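Omission of a single protein chain aside, the complex is shown with its protein chains in their original locations.
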Amino acid sequence: MDISIDLAGIKLNNPVIAAAGTFGNSDEYGQLVNISLLGAVTTKGLSIEPWKGNPYPRMVETVGGLINSVGLQNKGVKDFIADDLPLLRALDAKVIVNIVGKTIEEYAQVASVLDNEVGVDAVEVNISCPNIKKGGSSFGTDPKIAAQVVAAVKKKTKKVVIAKLTPNVTDVSEVAKQVELAGADAISLINTVKAMSVDADTRQSKLATLYGGLSGPAVKPIALRMVHEVSQTVKVPIIGMGGISNTKDALEFIIAGAQAVAVGTATFNNPQTMINIINDIKDYLKDNDLTLKKLSGSLKSN
Amino acid sequence: MDISIDLAGIKLNNPVIAAAGTFGNSDEYGQLVNISLLGAVTTKGLSIEPWKGNPYPRMVETVGGLINSVGLQNKGVKDFIADDLPLLRALDAKVIVNIVGKTIEEYAQVASVLDNEVGVDAVEVNISCPNIKKGGSSFGTDPKIAAQVVAAVKKKTKKVVIAKLTPNVTDVSEVAKQVELAGADAISLINTVKAMSVDADTRQSKLATLYGGLSGPAVKPIALRMVHEVSQTVKVPIIGMGGISNTKDALEFIIAGAQAVAVGTATFNNPQTMINIINDIKDYLKDNDLTLKKLSGSLKSN
Amino acid sequence: MIQAKCQIVEKKQVAEKIFVMVFEHAVIASKSKPGQFVHINLGPGSVLRRPFSVYDTYRDTFSILFQVVGSGTNRLATYRPAQSLDVIGPLGHGYPLEGEKPVLVGGGMGLASLKLLHKRFIDSKKDDVRVILGFSSNVCAVEWPEADVCTEDGSLGKKGIVTGLLNEELKSGADAVYACGPEAMLKKVGDATKGKKIPTYLCLERYMACGVGACLSCVCETKTGLKRVCREGPVFKSDDIIFNETGEKKNSAKKKKET
Partner (left out) sequence: MIQAKCQIVEKKQVAEKIFVMVFEHAVIASKSKPGQFVHINLGPGSVLRRPFSVYDTYRDTFSILFQVVGSGTNRLATYRPAQSLDVIGPLGHGYPLEGEKPVLVGGGMGLASLKLLHKRFIDSKKDDVRVILGFSSNVCAVEWPEADVCTEDGSLGKKGIVTGLLNEELKSGADAVYACGPEAMLKKVGDATKGKKIPTYLCLERYMACGVGACLSCVCETKTGLKRVCREGPVFKSDDIIFNETGEKKNSAKKKKET
């Protein structure tokens, strides 16, 4: 059964994508997962220069979720191209490179460097980074600034540009509308939800930072609502994510309006999650005599 | 051990409150819980005329949480005063009445009717209602409108006014700042997070409405972060809530900056949750040689 | 209504995915009336309790009959004798005992709420009580020797649905009807006695959160307004229930499509 999709011009063998920051940069999961079977892999947020990220501890489990404060540690675009890209190129799966910056220019620079690289199918603009010029609030919480970042990246690359939205906003569809107008070829959401966990014994944050980002099944109902809202607003394809842990979850996102889905936290629990979803989606479509195209956005009103 | 608190002039025997909409209007839990032992009970959102709420189904369980779309069904302020208030007056616990409206005037009217009633210790202004004049988006997502609602209520009552904030905003501390300026005597947060659940078989929302509100342990890390943010911004006392299910959770909120805590969803799971927290907080304070006052907002930086 | 840790004293599988679980608790056992239910906490990790009819009581024990249909019932089925679960009960208003020739109609697991009712009728010397049970197929059938059974696929008992058998009983003088099962079936049972002055009691099953009337999630439209199934129900007089509201969801979905 054909479950390939066209994502803004890129052909994915199936709609299942590894989410940024949860699947490493190349073959970290290669011994456990046949990565070539995935629709696409997204690499960890990449900046123009290496970033050190936040101190340890960077991760705490919560009910149905986890909070991370990795802080976008990465080796910088040059080392990525030298060390990791060759391995990624050899995969059947498409390659989406998640890019980050502390100024609009930095985003544009990373995109520009990647533009010449064979094997990079799309760049995903992670606008959840702290905007150092605006006192650290994230680029993605202001629709105008979000649009500026996307426009700047668009100018520097012929690759498909995906805008990755943050859920920490009053009106996610307004942000979606603005990044679409700025030229985003696709939209992915949600990034993690700003969250906190306190150790009642030490009376400190359980992370080395004060806040982190919540992901996993706990945020799924929020992510699904946002994907639906955005799907009612924009025409570009949507990659839905946030807590997807099994085939039912993936189907919910597609029905609500996503063309593709990404899996993050669930991979830590079971690295086979994405492979299982790919197989089971086929069964569901057969059983219900549907195609992915018909399924996507097919939510019936009540 | 004394764990009483002064909440904007009301003396609560302890800092544990039943959250609005989860504990009924009077003695629904009376056979299972000694309600008089609680710090306060908050009644279900009350409007000037009866509201019918949303169609069934109104509730769906998710991982670590539940989504409800009860839609503020209530009998209206007159019947409440006649049927329920006499029972509430007889309790040792303080009584907070959660009020709702579809226009700013409706909020003010409910507050005005309640102002003469003995046994109502505070009104909690639920600004998460759909603002019918503004196309249905909630009053609480716009700091200015949120402040207007609070100011209008303040004008009509001498009772303590608590502003209950919605988490569905980019900057919750901005809303908090504005309602404080408008005269709120205390702030409570969070209300439920806008969310969705889809049935992959019927391809419909699992609720009769499209979206509902997520509560329970799943949202706790988000609620805790917001309580901390708000505590850094305002001076009025804070009632923290969102997923509190045990004493550790309650302590986390108090450490992060709350003066009191409210429990909602966890009561459905175990009606004894609040009683357990009240008892265990005492032990914790003894063991750590602390008072509630010292504990509140005592988060140490990392 | 009380909340108590109740020890499981017996668990037996009676059909595929169907279990009887017996709990020990003298107060809940002695206070439970036919049609009432218990609200069970499934242990760490679950958010909501799950409601089950009191299937039977015997001395200091009460039992439930349940089918594994989702994650909660799946979890429940993993518990074993000697373990304890936190139970609230008995909850709701049960069936009043009326009529000399009552008919009890159960659809699927709905039968669970009728067993104790049957027993009480026999106890009160109303021996002329009939039981009609309908199942989708043989697979989920539960034995009840006195019952007339029908299955949709004819794999057990008569082929057909319960209202066929019910109509026969009504013709031969049945003077009270008690039913529990899927809402589509309940509606048909209500229709069968409509205008006939035969008291008809229907037991509704709705998603519940609190189980005690506090959360307003389990509401049902009636002629006297919205009622809470957990508190004013789960048993209602057939005439009172406005069934449209339940179907409203799907209907309005269709309507919107057509326009």
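For this structure, a couple of remarks:
By letter and in written order, the chains are A, B and C; residue numbering begins at 1 in each of them.
As a working rule, a residue touches a chain if its C-beta (ideal position, glycine included) is under 8 Å from a C-beta of that chain, and two chains touch if they have at least 3 such contacts.
Since we're looking at a predicted model, the values are computed, not measured.
Within the set A:Gly9, A:Pro55 or A:Gly136, the residue that contacts the chain not displayed is A:Pro55.
In the complete assembly, the contact with the undisplayed chain comes from A:Asn68, out of A:Ser47, A:Asn68, A:Ser173 or A:Asn191. In the full complex, chain A touches the hidden chain at residues 21-24, 28-29, 31-32, 44, 52-53, 55-62, 64-66, 68, 70, 73, 204, 208, 216-217, 265, 267-272.
Note that in this section only the chains that are shown with their structure count from here on.
By C-beta pair count, the most extensively touching chains are A-B.
Of all chains, the one whose mean C-alpha position sits at the greatest distance from that of chain C is A. Centrality annotation: B (chain centre taken as mean Cα position, compared with the mean over all protein Cα atoms).
Computed from the mean C-alpha positions, the centre of chain B lies at a distance of 35 Å from the centre of chain C.
One simple way to say how far apart two chains are is to compare their mean CA positions; for chain A and chain B this gives 33 Å.
Counting partner chains per residue, chain A has residues 300-302 touching two or more of them.
Within chain C, the positions touching two or more other chains are listed as 249, 253.
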